[in-house]
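The structure that follows is given in the form of structure tokens.
Here the complex is missing a single protein chain, while all its other protein chains stay put.
Chain naming follows the written order as A and B, and within any one chain the residues start at number 1.
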Amino acid sequence: MALLEVSNLSISFHTRHGVTKAIDNVSFSLEQGQTLGIVGESGSGKSVCCYSLLGLIPTPPGRIDSGTAFFAGQDLLNSSEEQLRQLRGNKIAMIFQDPMTSLNPFLRIGEQMIEPLIYHRNSNRRDARKQAIALLEEVGIRNPQRTYNCYPHEFSGGMRQRVMIAMALIAEPQLLIADEPTTALDVTVQKQILELINQLRLKRNLSVIFISHDLGVVADVADQVLVMNAGRMVEQGTTRSLFNHPEAEYTRKLLAAIPRGNKPTANRATVQTLLSVTELTTRFKTYHQGKQDELIAVNKVSFNLQRGEILGLVGESGSGKSTLGRSLLNLIPPSSGSVIFAGEELVGKNQHAMKPWRRRMQMIFQDPYASLNPRMTIYDALAEPLLLHGITTKKNLEQHVLHLMDDVGLARAYVRKYPHEFSGGQRQRIAIGRAIATKPEFVVADEPVSALDVTIQKQILELLLNLVEQHNLTMLFISHDLAVVRYLCDRIMVMRQGQLIEIAGTEILWNSPTHEYTKTLLSSSSTALG
Amino acid sequence: MWRFIGSRLLQAIPVLFIVIALTFFLVRFAPGGPFSTEKAVVPEVKRALEAQYHLDQPLLVQFGSYLSDLARGDFGPSFKYPGRSVNELIAAGIPATAELGFYALIVAVVLGMTAGIVAALSPNTWRDYLPMSSAMIGICMPTFLLGPLLVLIFGLWLEWTPVSGWGEVPGDKILPSLTLGAAYAAYVARLTRSGLLEVLSQDYIRTARAKGLPNFIIVFKHALRGSLIPVVAFLGPAFAGLLSGSFVVETIFQVPGLGRFFVQAAFNRDYTLILGSTVFFAVLIVVFNLLSDVLAAWLNPRLRSGLGDRS
Partner (left out) sequence: MNITTSEVYERGTSLWQDAWIRLRKNKMAVAGGITLIVITLLCVLVPFLSPYDYEQQDLLLGASAPSTQHWLGTDVFGRDLLTRILFGGRISLLVGVIATSVALIIGVTWGAIAGYAGGRVDAFMMRFVDIVYALPFMIFVVLLMVIFGRNLFLLFLVIGAVEWLTMARIVRSQVQSLKQLEFIEAAISLGLSSWTIIRRHLIPNAIGPVIVYTTLTIPSVMLLEAFISFLGLGIQPPQSSWGSLIADGVETMEEFPWLLIFPGLALSVTLFALNFLGDGLRDALDVRGAKD
């Protein structure tokens, strides 16, 4: 008999705005020691599905309409809250997406870790402590004795996720539900955490439900895969068959959306340098408990950018890649060095002197929810740069704005709407429209697709490629995702801790990286699907 | 931690100096002196009186000598109560005011937090609406209205409690403490409720639930601590309000406390007593603000360890 058997599960949410079906007739089962991957985009119901099994969705507004769920013979949907509580953290444990917010910042790590033992096993604190320290060691925490008495804020994201895993496994559960456990982590750390989960799983014969939006990660870890979309099961099967011979249309679309392969090398007749950066350095003053400190975010970076080129800039969080992008545009004034754009030195120019140059260089931001003024209609947002730089007359303004809408693939009818009435992908289109409104020569795109679902991501990437082609744009494309960069860029530049590690043509870097760090980065991000 | 306390103490020095200087010159520049009301005073006597209290010296000299006296903890003699020093007068008022303030604080914290927790645990039900509507009444009902109304209802009509006094008849401390504490209880209740609701929606509470912890532990061990920080931070400034509120309550219920001295001193233009009690209040307020800041920081491990996170 399967360890977990879910059949015909349907869940709906009843709010003032009406009834939404979150889960519609979902069935799956999981054997002891197996890993089930649940894949879907945001809003697909992949998390709700698992949370509901443990009574972790608020009811009301949530309501389980039908279905059955048995865990080791226990009827989950007809269990009392108390019976479910006995199960949680004891037989079924969970880890979550964001390790920065999932640990209680007010309690010591040890105190949080031993709670499952104390409340489920009636252990005394001394034994619990011993077990916790042993487990901390097992998940790869150095100096577990000290860690036991530390607070979460003293650790990095990767370390906290290790603590979360240790905490989840301390009461020896049979099933681990991992909800996007590596999404918030850097790619090299992600690799380590996935390996850790895999090791622990094998050693303990643990069953795992692995929820993720990332097909590549799921392909790496899961035996069985369940694809969900809009609350419904799309397809289910073994990992191999599902990824090799997807049957459902949606699965194929998902797989096709994964950026694959490289950009065909463009043959440009003339090579013309648009941007020349020399020894660019940006420092921040930080104040910490009254002491002034200095952080060198960008450290003596030099490179050139050719007209019509897309240069990828990759690095992990804290590498200084965003600061570099903003320093080029003088949004963050550089401390020293030189940025020569179309023959003109930009470093040292004040905001006023920058104004004529602003028309020629633009930026696309990461978070489409924050990069649009929520109180302006799309029309106003797009009209603002056009009027400011005198690109069009008042009379032609409307036609011009509508053409921009066409350019970025938005229906003209939406032009009087406000940003909050659009989805993330649509908002990113608006933001792109605003950036290309002034017909710039150079665009810095700072992680423009990392907040988007994979199918939307694909569309936005296509849009960017088209626009680069049409308008002969030069682009600095900042990303943490190597596959995306490879798909889009002519050359790739790797940054780490403010320094430029390596810069080379995409395929050269991909196939024969020279720097050790680049090798680690590449090996971490390669997946079964890559 | 010590650095934090140190820097806060340093910050308190300009505050105190401004308070002293402002009060000193305000009082001196005010029309009418302490001896101008006594019409019968012969000019010579007035001059002699002024000389006795050094009022004939240049202002800055007076200010300097006042400061140096203060540094030695000497508030000077009272103008209106001949032969008594301000220190004595303040010392006489402290016990009643301190006791009243203490009880009011207890009322505020116990009543307020209980109401806030009850409301936050079942939001949008009658267990939320009832305490929160009462809190709203507490906020909209100023001390000087609530006090007389309580006296009217419980003292005069129902005759359950004494009408005024402090420590003379059993039960006469109930109404003043309740009156003074009520508004603060209301604020504490609102802060506790919103703080707790905010914390209960955090990811780490979901983690605690996923660990299968009993509800009681989740609320009191995991959630309450974080939601207490705004409450504790409020209590410092609240104490300042409590003190200034205390002179209304002391007047209404005829409590022989500092507040009454202060109001009388202000009306009498008793320079040294005004100055003394203002400085004394200011010091108390600074100390309590510091205490509540330190306590709030201590509740937050990030600030406590002083390591901080660079991200």
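Of note:
By definition in this document, a residue touches a chain if its C-beta (ideal position, glycine included) is under 8 Å from a C-beta of that chain, and two chains touch if they have at least 3 such contacts.
Everything numeric here is computed off the predicted structure, so don't read it as measured data.
The missing chain, though absent from the display, is touched by one residue of A:Met363, A:Ala445 or A:Met493; that residue is A:Met363. The chain that is not drawn here is touched, among residues A:Glu138, A:Asp380, A:Asp481 or A:Glu507, by A:Asp380. Residue-wise, the contact with the chain that is not shown comes from B:Val263, picked out of B:Leu70, B:Val263 or B:Leu291.
Checked against the full complex, the one of A:Phe70, A:Tyr414 or A:Trp510 touching the unshown chain is A:Tyr414. The missing chain lies against chain B, touching residues 11-12, 14-15, 18-19, 22-23, 26-27, 30-31, 136-137, 139-145, 148-149, 151-152, 156, 237, 240-241, 243-245, 248, 252, 262-263, 266-267, 269, 274, 278, 281-282, 285-286, 289.
Panel shows chain A; residues 326, 329, 331, 351-352, 354-356, 358-359, 361-363, 365-367, 369-380, 383-385, 388-389, 397-398, 412-418, 420-421, 431, 434, 438 of it touch the chain omitted from the view.
Keep in mind that, in the parts below, only the chains that are shown with their structure count from here on.
In terms of their C-alpha centroids, the spacing between chain A and chain B amounts to 50 Å. Per the touch definition, chain B reaches chain A in the complex via residues 3-4, 7, 202-204, 206-214, 217, 221-222, 225-226, 299-302, 305-311. Those residues of chain A lying in contact with chain B across their complex are 54, 56, 84-90, 93-94, 96, 98, 101-107, 115-116, 119-120, 151, 153-154, 164, 167, 286, 288-290, 318.
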